[in-house]
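So that we are looking at the same thing, I have put the structure below in structure tokens.
Of the protein chains in this complex, one is absent; all others appear in place.
Presenting chain A:
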């Protein structure tokens, strides 16, 4: 089954070409749409919602043509815009109830769904207070709630982690994963940070300058080469040399060593080498390669914008996935 498909989709504005003969297919699950700012992500979403008319090409959402079945599509789709979209004088509850009714839910159902959805996105007592006093993280949750309140089959999330601190970013990503896995709602999520989507997406589409760079399952991006990150308390250079002698491929990244995993024997080699050198092992972390590495070269520009997010990624990955000895 296909959630959405575009064929030769093109959108030209008077001064720029936002989308250039883009053809992609998205299957159920969580799909990441990655590209630098101005790559055409938001334009694509607006066309899929029927808010913008494409210059050329066709697009389908849930098997419905955006040009002719816009109203039907908008009934079964949720949309969380990139920008602020909340009136500050209403409470989260009132606003989400109102938006549920705008999607066609009767009043009582709208109330129940709004309460449920706000709870799912993690807003509790504060939902009765005016939105104007919320933190960015809470506002993002309200924006997400209004996109989910009518139980859509697909949600388009435009830069949901924008402006969030590392903790808020993690929470949002975990929530997105839940929407895809637990709620059974397909997700199309955009970001200009390649790294952060790798943890939540099943499938990744990379666009640049309105053109498709790559579209494939997440495993193909990161599964090819496994690495293990090793951190020791002492100077890591002797360890690197020792592992090299044992036939492992090692690269140093600051204090950390990245060791290419050939098989289970690699882990034994690391353990033995650390023991032999009488070092104190701080961390042995199974790390998938960063998506940025895969795209280095073909998407050098994206990689640059990805840098900012990578610092967060590394720290949070260390906190959640690291094995501390």
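The definition used in the following text is that a residue touches a chain if its C-beta (ideal position, glycine included) is under 8 Å from a C-beta of that chain, and two chains touch if they have at least 3 such contacts; residues count from 1.
To be clear about the criterion, contacts and distances are computed from a predicted model.
**Student:** Given the choices "ABC transporter permease", "Peptide/nickel transport system ATP-binding protein", "Phosphoribosylformylglycinamidine synthase subunit PurL" or "NAD(P)H-dependent oxidoreductase subunit E", state the protein name listed in UniProt for the chain not shown.
**Tutor:** "ABC transporter permease"
**Student:** Thinking of the whole complex, not just what is shown, which of A:150, A:192 or A:242 touches the missing chain?
**Tutor:** Of the candidates A:150, A:192 or A:242, A:150 is in touch with the missing chain.
**Student:** For a quick check of understanding: of A:120, A:169 or A:199, which residue touches the chain that isn't displayed?
**Tutor:** Selected residue, touching the omitted chain: A:120.
**Student:** Hey, which chain A residues sit against the chain that's not shown?
**Tutor:** Looking at chain A, the ones touching the missing chain are residues 46, 49, 51-53, 71, 74-75, 77, 79, 81, 83-90, 94, 98-99, 101-107, 109, 113, 116, 120, 122, 124, 130, 146, 150-151, 174, 177-178, 181-184.
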